[in-house]
Every structure is written in structure tokens, then in C-alpha cells.
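This part shows subunit A:
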Amino acid sequence: MATARLENVTKRYPGHLAVDRINLSIEDGEFLVLVGPSGCGKSTTLRMIAGLEHVTEGNIWVGDRRVNDVSPRDRDVAMVFQNYALYPHMNVFMNLSYSLRLRRVPRERIETLVNQVAATLDLSPLLNRKPVQLSGGQRQRVALGRAIIREPKLFLMDEPLSNLDAKLRVQTRTEITRLQRRLGVTTVYVTHDQSEAMTMGSRIAVMNDGKILQIAVPRDLYRNPANSFVAEFVGTPPMNLLSVRLDRSGSVDRLTGGGVRIPCPESAVEALEAVGQGFRVGFRPEDAVISGSNTGAGFFGQVVAVEDLGHEALVTVSAGNAQFIARLPPARAEQIRHGQRIAFGVEPSKLRFFDGRKGAAVAFPLDESLEPVRRHGSCPL
Partner candidate 1 sequence: MTEVRNTPIFENVVPRISRAAGKLAIAATAVFLCSIGVFPFYWMFVTSIRPSTEIFEFPPRVLPSADSVFSPYLTLFEETDLAQWLLNSTGVSAATAFFACLFGAMAAYALSRFRFSGRETSQVVLLMTQMFPAILLALPMFVFFSRLGLLNSLFGLSLAYLAFLIPVAAVLLKAFFDAIPVELEEASLIDGASRIGTLFRITLPLSLPGLASTFLFCFIISWDEFLFARMFIRQPDNWTVSLGLASFSGEFVTPWDQVMAAATIITLPVAVIFLALQRYLVRGLTSGGVKG
Partner candidate 2 sequence: MLGPVLVCIFVLVIAPLLWGLRISLTDSRMIGLGYRKGFTLENFQTILSDPDTWNAVWVTIVFSGGTVIGSVLLGIAAALVLDRDFPGRGIVRVLVILPWAVPHVVAALVWQWMYNPDFGILNYGLLLLPWVSATPKWLSDPQFALLAIIIVNVWKTYPFAALLLLAGIQTISDDLYEASAIDGAGPARRFLDITLPGLKRVLAIVVLLLLIWSFGNFVFIFLMTQGGPAGATNALVVHIYFETFRFFRAGSAFAMGALLLAMSIVLTSIYIIMLRGQDND
């Protein structure tokens, strides 16, 4: 068990900056997820921690040892690869025991450990099979077993679930988190799937373009994205975003843009004035309020799509040049018809603002008193 720390770590390939001065501190026993779109440098980061890639600049610490120049075999980390990388010429027993045999662990001890791990992962009947004779899920478990048998300081996992079918993937997610919690091994887990990240991670680092954009617990990431990229990356459907200007000419301060007008929360005005003219406003689909009349904070729009997913319904509303998605309970969506003209509002406290150029979130004091009365259920449609 150990902590790990990345300090201004940079990886430069010839003509390409893959990882750009990232700082990351991984706590003892935590499950940290690195998430980001394809090619953003997640694997590269993980491989630098493992020692498979050289660090161009910066430092990596495992525990209190600087490991920049330590070879992978001496870092005491274990890694689960996306394609499992099981040794095809060895059976499951030999695969599981490979690292122990290299460390000259006594024969009886190896047997005990392998049997323990095999029991944990349901692999006991398969010990004599070669990897080709295993199903995808079984291979995945052998790969996990090979990592946990060593009791390493760090687990590194690079998209270990992406080769499984959807159902098995969800099932294995919980198995991995349970296993990790039981063993308490510090884990860095890479995925490009934000829902996997949100369900598994105790903390999540969102990466894009070689940089870490935000490190936070899932709830924070969802509620208070540090910038518009994170806002759009996390959540399905993503946060609704619209480029607006602050219009103070009327009696009420409004946000206008793309043909819509939204009342602006008073507490945010000062911060927004400071940013200047170009910024974006965003809100989560479930924070949209649909009502028949334009009372309260809102504007009119036309329904262009209603998708009933059973446990929830997504209503797409077009207003001006923009489109928004609202998430509703299915019962309420039943009354909404395609083409219908409806009023569309957002609770002001749920609005988030992002700098138009840099994308960074604009901080403002949340004024709880502004929160309007929830009208769910009493809406006259």
C-alpha cells in the first residue's frame, strides 16, 4: 500500500506533446480514475507510472521514492492491460504465478497464493487451461489475478473492461471496486468511459489534450465542473451549454444569445461583468423545468424530440438557434408532444457559467434564496 505523486510530469514524443505538466497526488488506498477522450494521454500517463515510458520532464514518486529512473520490475507496481496480455504459452497457473516464480518464492507458498487468488476470482477449475481456451471474462479475471497475487504497492489498470460485452462490463465494474476496497490497494484506473469513471472512482481526474482539467469526487465533478470541457464530457446527456451575453438594459438582468433570453441570477452579475462579454451558460438536463406558461425564469421553445427511456424521459427543445435537453420523469413526458410549444426554465441556482474563450468556470456566490419554488407535478400543461 502506498501513495503516489506526479509532479509536473511531461511526456514529449517526437513532434507531439502527449502529456503536459500534470500534477496528481494519489492517496493511500484510493481508487483514482483517469478519464478523458481517446488520445488525451491517459495510457501514456499510466505507462509512465509503470515505468514503461520514460518521463520527459517532472518527477514520479511512489511512496517517498522517486522512481523516474527505476525499471518497471523494481517499482513494485502491477498492471492490467486492455488486451490482458496473458502469456499465451503458459496455462492459467503459470500465468498467475509468473511474478512469484521470478521472485523465487518457495513452491508451496506459490501454490497457496495461486489457490487463494483462484478461489477469489472463480478461476479454480481453469488453472490448467491456456489463455486461448478461456472466455473473454475469464481472461479478464486471470489478468486481474496476475496483478493482485503480488500484493503490489500500486494497481494500474488500462481500460481493463473495454473488451467485455456490455452486461459483463457492468458486472465486472462492481467486482473490481469490491476487490479493490477489500484489498485496499492504491489503484489508478484508466478509462474513456465517463459513466465507468463516475461509478467506480473514489476520485476522478479528467484529462484532455495531455492536461488534467479537474480532479474531484464524482459528485463535485458533476455539480461543479471546473470548465466547459468537463461539463460536456461528464454526464449523459451532457450539460446544456449556450453562448450568451449579459443584457442589463431591461428591468431584470438577462442572459441573451442565439435568440433566447434567460433571467440572470443576481449574485452572478458581478462575476460575469468581470469576465466581459463572451461567456457560456450551462445547466444539467435534470435542472431544466418545463411548464405550460412562462412564469418564473424561462423562455419559450418548441419540442423537437421526446425519448422515453423507461426510467426517465429526454425532451429536446429548440429555442432560437439553440437546442436544450431536459430530463423528466416518464410520467410527465407522456403529456408532451412533438412540435408543442412550451415554456422552458432553469432554476437560477443551477446555472453554471464558463469563460467563453478559456472555458474556465466563473465562480459566483450561490444565493439560496433565489431558488424558485419547485413546480414539478403541478404544472398545467
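Please note the rule applied: a contact is a pair of C-beta atoms (placed from the backbone, for glycine too) under 8 Å apart; a residue touches a chain by one contact, two chains touch by 3 or more; residues count from 1.
Quick note on selection: all candidates are chains of the complex that A comes from, given by their letters.
This structure is a prediction, so every number in the text was calculated from the model and none was measured.
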| item | value |
| --- | --- |
| In-complex contact of subunit A, chosen from 1 or 2 | 1 |
| List of subunit A residues in touch with candidate 1 within their complex | 50-52, 71-73, 75, 77-79, 81, 83, 85, 87-89, 98-99, 102-103, 146, 150 |
